[in-house]
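The structure that follows is given in the form of structure tokens.
A single protein chain has been omitted; all remaining protein chains appear in their positions.
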Amino acid sequence: MLHALSALAPLAAALAFQLPPQLPTVALDERMRTDLGLAIGDTVELAAASGAPGQRMVISAFTRRTADPSEVARAEYKVRVHLTDLQALLRYGDRVDRFAVVTHDSSAREAAVRAINARAFGFRAYPSADIAVETGRTFAVINRFHRAIGVITILASAIFLLCIMLLRVEERRREIATLRLIGLSRRTVERAIVVEAAAIAALGAFVGTGLGAVVSAVVNRHYQALYRTPLVFSLVTPDVIALAVALSVVLGLGAGWLAARRLTGRAPLTLLGR
Amino acid sequence: MRAALAVSSLLRNRARTALAVAGIAVATAMLLDMVMLASGMRLSFRDLLDARGFQIRLSPKGTLPFDTEATVGDASALVAAVAAVPGVAVVAPNLGAQLIAPRADGAITVAAIGVVPEVQGDFALRDGRLPQSGEVVASPAALQALSRSLGDTVTIADGWDPQLRTVREAVVRRIVGVGRFYYLGADQPVVALPLSDLQASAQGARADRISSAMVRIAPGRGVDEVAAAIGRTAPRVSVLTTAEAVSQADERLAYFRNLAFILGSVSLAVGFLLIATLMTVSVNERIGEIAVQRAIGVAASRIVQQIVVEGLLLSLLGGVIGLGLGLLTARYLDHILGAFPGLPPEIAFFVFQPRDAFTSLGLLLLAGTFAGVLPAYRAARLPIATALREEAVA
Partner (left out) sequence: MTVLLDAVNLHRDYAMAADAVHALRGLSVQIAAGDYVAIVGPSGCGKSTLLNLLGALDRPTQGAVRIRGTDVATLDDRAATAFRLTSVGFVFQRFHLLPMLSAEENVALPMAEAGVPREARRARARELLAYVGLAGRADHRPTQLSGGEQQRVAIARALANRPALILADEPTGELDARTGAEIIALFERLNADGTTIVVVTHDDTLAAAARRVVQMRDGAIVADERLRP
């Protein structure tokens, strides 16, 4: 029963929840409440084709969109009617497009699939997970895309971090030269720089995580409003945070160490420009 | 001499300059990709719609063409009425359906398009000829899936019983052509057959019905004017010009445009920060030199000029490299997104236009200029005597 129902013609009705006894009920997409100015108790006419005579139905509920990624960009409304009412409207007779089956538990699922396929002529049963894989192909593509963008971003960040660390450390070349001249070993100086780099990286990671969480919230709010969906677009999970922090600290440490090595490897007097 | 001084300054610390250029290159690459992404889809979608010269599309009221399974009845009257609208040159109706094609290991679903072969705009013939009644044109994917070649016959049916492994309402059709189907995925098995053949199947359920129609307007007529006239003539259908279709697609693809904008802005900000930081540190290191130049009579404006030129040179070098890098990464990213199921092969997400390169480079050069301004201004405002004394002490 997935044929689109065309052209609803809302009929104004001042109902106080007293349903006319013969009229069937319909649950509409919640967006229709705002877009078409409908309310529970209103009467609407559903038809199978534009211009064709329809069936008057009373709005008994508004349904929220599901957080289904494949639905997110689709503007069409979804309405729900009783099976028999829709069969009558479409003159479908005693036919359906598919069944959904709930089993007691997951172990019963495979047995049910086999049993149905052996008995139900003209039908084929599939576990829902298999269907999800097929319909999830779109999001597999988007995931790969996001991952590629992520890799490029990390690469850019790594270069940027290395550059900044190099600049920071080079700014202090005279200090470093002085420390070396007064007898501190190369290792001691390197360690001091690396510790400082680690502190900066950790602080940056902390601030960045906070910023990321804020941006994620903003992104979700924006797209949920744009597409009018409860779908969560951006999710900041503990493992995402852990990955981001670990990467930042490792990159920061690595960059600081490289910069320190570079500078402490040169003779102190050279650093002083002599 | 200022330009030579700027170049010399950059070459003094080659590792640092190289790293900064690399950073700017990556930022430019990302910026270019995002500029391409922001406009690419709309461009390639528009080109796809215009590919066969049809400027208007009709679909069941409230739907987009082939967006749902809805069809329009009394199609022949509708087509005749639309064809009679002044300014309409050609009306190409079509009907979509899912048919079954049995094969040795079971059956596959085949997308079927019923067309009027002489005016259709759904496919271009690669081989063979247009179908007459009882014949089909198949996509390469269909031929491969069914292990058929041009000239073979193929059985297509409306229903398939997987238990009994039998088909309902099967007919045998000869494959007389191989077609490239514009609006379907390259990996999708598709057959095109005369509209009347498809309408006659499914025990009359499709009689005189169409899914959509494409309209070509006469030369010299305005698209919007003709579209409005069609809308008045055929209120049962939605009328969509190419521009409107592109704008509807835009809405659906808003996610990518927003992503492009955000990532593009971030890239620009990163490039700006990198140059600003580099120039600040570079100026701080050269306080003494700058003070001496000021002492011997070099004007403050010249110092500013030199530093801004340094920032610009970094941006330019990094930017040019970044453009090349960006084109490479765009190809890679486009390849990833091209794997969307059912995506017509002509649709590209990253479409390069020379304007994009100028936009990206221009933005980066602007950022590079501004990034150098503050450190340059600070350098020019140095208290000379103090700076010289501090240099002497240091």
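The chains carry the letters A and B, assigned in the order they are written, with residues numbered from 1 in each.
We adopt the following convention: a residue touches a chain if its C-beta (ideal position, glycine included) is under 8 Å from a C-beta of that chain, and two chains touch if they have at least 3 such contacts.
Since we're looking at a predicted model, the values are computed, not measured.
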Visible chains in contact with the missing one: B
Among B:Leu11, B:Ala104 or B:Val172, exactly one should touch the missing chain; which is it? B:Leu11
Of B:Asp187, B:Asp250 or B:Glu289, which residue touches the hidden chain? B:Glu289
To test your reading of the contact rule: which positions on chain B touch the chain that is missing from view? 1, 5, 8-9, 11-12, 288-289, 292-300, 302, 383-385, 388-389, 391-392
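Operating definition for what follows: only the chains that are shown with their structure count from here on.
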Taking each chain's centre as its mean C-alpha position, how far apart are chain A and chain B in Å? 22
Where on chain A is chain B touching in the complex? 2-4, 6-7, 49-51, 73-76, 117-118, 120-124, 137-138, 141, 144-145, 148-149, 152-153, 155-156, 159-160, 162-164, 166-168, 170-171, 174, 222-223, 226, 262
Hey, which residues of chain B end up touching chain A in the complex? 13, 15-16, 19-20, 22-23, 26-27, 29-30, 60-63, 67-70, 72-73, 159, 161-164, 235-237, 251-255, 258, 263, 267, 270, 273-274, 277-278, 281, 284-285, 329, 332-333, 336-337, 339-341, 394
